[in-house]
Structure formats: structure tokens, C-alpha cells
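One structure follows; several queries about it will come next.
Note that this complex is displayed minus one protein chain, with the remaining chains in position.
Then we have chain A:
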Amino acid sequence: MTIATHAADAATDPVRDRARGGAPAGAGGSTPAPRRRRALQRREDAAGYLFLTPWLIGFFLLTAGPMLFSLYLAFTNYSIFGKTEFIGLDNFARMMDDEVWWGSVRITLLCVLVGTPIKLLAALAVAMLLNYRSKGTGFFRSAFYAPSLIGASVSIAIVWRAMFSTGGPVDSSLRIFGIDIGGWVGIPALILPMMILLAVWQFGAPMVIFLAGLKQVPAELYEAASVDGAGPLGKFRNVTLPMLSPVIFFNLLLEMIHAFQVFASAYIIGSGTGGPAGATNFYTVYLYTRAFTNTQMGYASAMAWVLLIAVGIIAVIMFRTSNSWVHYSGDKR
């Protein structure tokens, strides 16, 4: 710590030097201005990289390095035991023939593409309800946010499983309406709705962001829309949605990436087996099983890169199309 202190203090900044030198930079003096400015810049650089050192070490050691290494592993048959050989695109070719892999891709994509929009619609609707009044919303805002904090925990996965099992609250309340399907956990087709409900239950995090966005929409815009004769629906379409589009973009991107990475709940609900009939074998669960149960780390690395590329493609598509639907008002940075 002390070394850092000295070095950072030694890396003085322009203003201090200017004060010491007595003459403003660029007003001549013995040293020509450009060289002096370069020296100051060098000090600023030194300070910047010094403060950034922990992050840089972390980035190279735990992010960039592992990323490149996993790219290399994706082209090998690496396993903790046995010899490692370079096998080209074999892992990717095997993936295409792997029905379990396709199954996990299918349920993961369904969860992302169905669950995320429902979750965001719920978040937006409740945010607008909360925004309707200015006072007395704090309690509700916090209560709705709570599931987002605990939703990914093992505790909630256990509770979710118990709630949807035979004789649990969901089963017994459906029975009141004469629907008798018993426990959801044993039925592969019902696992996905159960997982989507668990995701939607955590709508609080995007809701809070929507709410903050709604509060920033200038009231004049709504007044102007009223003067133009717009009804509530017109105001929503022509004022709220465009003004909120940057926040929608942000929420959509982050939530989709999150949804791809669901692990703990699927692992616990399926007791780590991916069952019943592969219904909880989400992409990350399958990746984990391949890498650490079957120790096929080469194959699992290839799977990880496919995930990375899929997420990358989605992000690129979103950024590319954002010009046409994301509206940035006023100050562009």
C-alpha cells in the first residue's frame, strides 16, 4: 500500500506542476510547452495504470488468459486424465450429432426467448403501475425487488421444487379448479413453464431500472401529447416507449445474457442429473456435467465457445438494430 501511495503521489498531475512552476503551461518558460505536456501526460499515465493494476492482473490472469486457453482447449480432446491431442473441429462436429446437446440448446433458447420477454413485460407493467403514484410506493418497490436478490439461490430452488411437487400449494390450488396434474417436477413438459415462472418471479431488478427511467421522462412531453389529443395509449406509444427505449435495450441485453446462464436452480431442481428426461439439462448444467462429471473438458470448452458466440451474435444484432428502435434524446455522449 505504501509503495502505491508514493508512486501515485509522485505521479503528479498538470495542475500541481503549473502551480509550482508559477507560470501557466504553454506560456513559455525554459521548457517548451509540448515536451512539458508530454511529461505531464506520462505522469498521468503512470497514475492511471497504477490504480488499474489489480484490475489488469485480474483481467489477464482470470479473464483474458482463461478465455484464450479455453479457445485452445476447444480444439483438443483435453481431459484431466490421459494425453491431450489437437483434434481440430471434431468437438464441434460431435456437438452437431449430440442429441443431448440439441435438447439442452432447445430448452435454454426457449427459456431465453419466452421467459425474458414475459419477465420484461411484467417489469414494465408493474413499473408503470408504481410510477402512477408518487408517494407510498417505497414498500411495494422493495417487496417486488426482493425475489431478484434471492431467486438464484439454492434455497429458492428447493422451495420452488417443493411448491410444484405433488400435494404442494400449486398442485392443491389447481385442484380447486378441477385441474389435476399432480406434481410438475416429474413431468418433463412442465419443467420449462416452472423454470420460466421462476425467472418471471424475479422481475424486480429490471422493474427498478424501468421505474428510474420512467421518472426521467419529462412531464412536458406528456402535456404536449395531451394538447395534441393523444389518449393514454397514444401517450404510451409515442412518449413512454421511445423515451424508455435505451432502458429497454439495456434490460433486454442484460436479461437475455443472464437467462443463458441459469445454473443453480436447474441443477437443484433436477438434482444435478438434468432429468427428468433432460428437462432441467440447461446449457450450463450440461456444460458442467461434461466438464466435471465426465471430465471431457475439451468438449465442454467447445460448448462454452458456442455459448459465447451465441451471446456475441445476439449482442451484435441488438447493437446493430438499436439505431432503428433505440431513441437517445438530447445529449449524445
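In this section, a residue touches a chain if its C-beta (ideal position, glycine included) is under 8 Å from a C-beta of that chain, and two chains touch if they have at least 3 such contacts; residues count from 1.
Basically, contacts and distances are computed from a predicted model.
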| item | value |
| --- | --- |
| Absent chain [UniProt protein name; select from "Sugar ABC transporter permease", "Tryptophan synthase alpha chain", "5-oxoprolinase" or "Cobalt transport protein"] | "Sugar ABC transporter permease" |
| Among A:Ile87, A:Ile118, A:Leu307 or A:Val326, the residue in touch with the chain that has been omitted | A:Leu307 |
| Option touching the unshown chain, where A:Tyr49, A:Phe86, A:Trp102 or A:Trp325 are the choices | A:Tyr49 |
| Residues from chain A at the interface with the omitted partner, ascending | 4-5, 8-13, 15-16, 19-20, 41, 44-49, 51-55, 57-59, 61-63, 65-67, 69-70, 73, 80, 126, 129-130, 132-133, 138, 140-147, 149-150, 152-156, 158-163, 166-167, 169, 172, 201, 205, 208-209, 211-213, 216, 247, 250-251, 253, 257, 260-261, 263-264, 267-268, 271-272, 284, 287-288, 291-292, 297, 300-301, 304-305, 307-308, 311, 315, 333 |
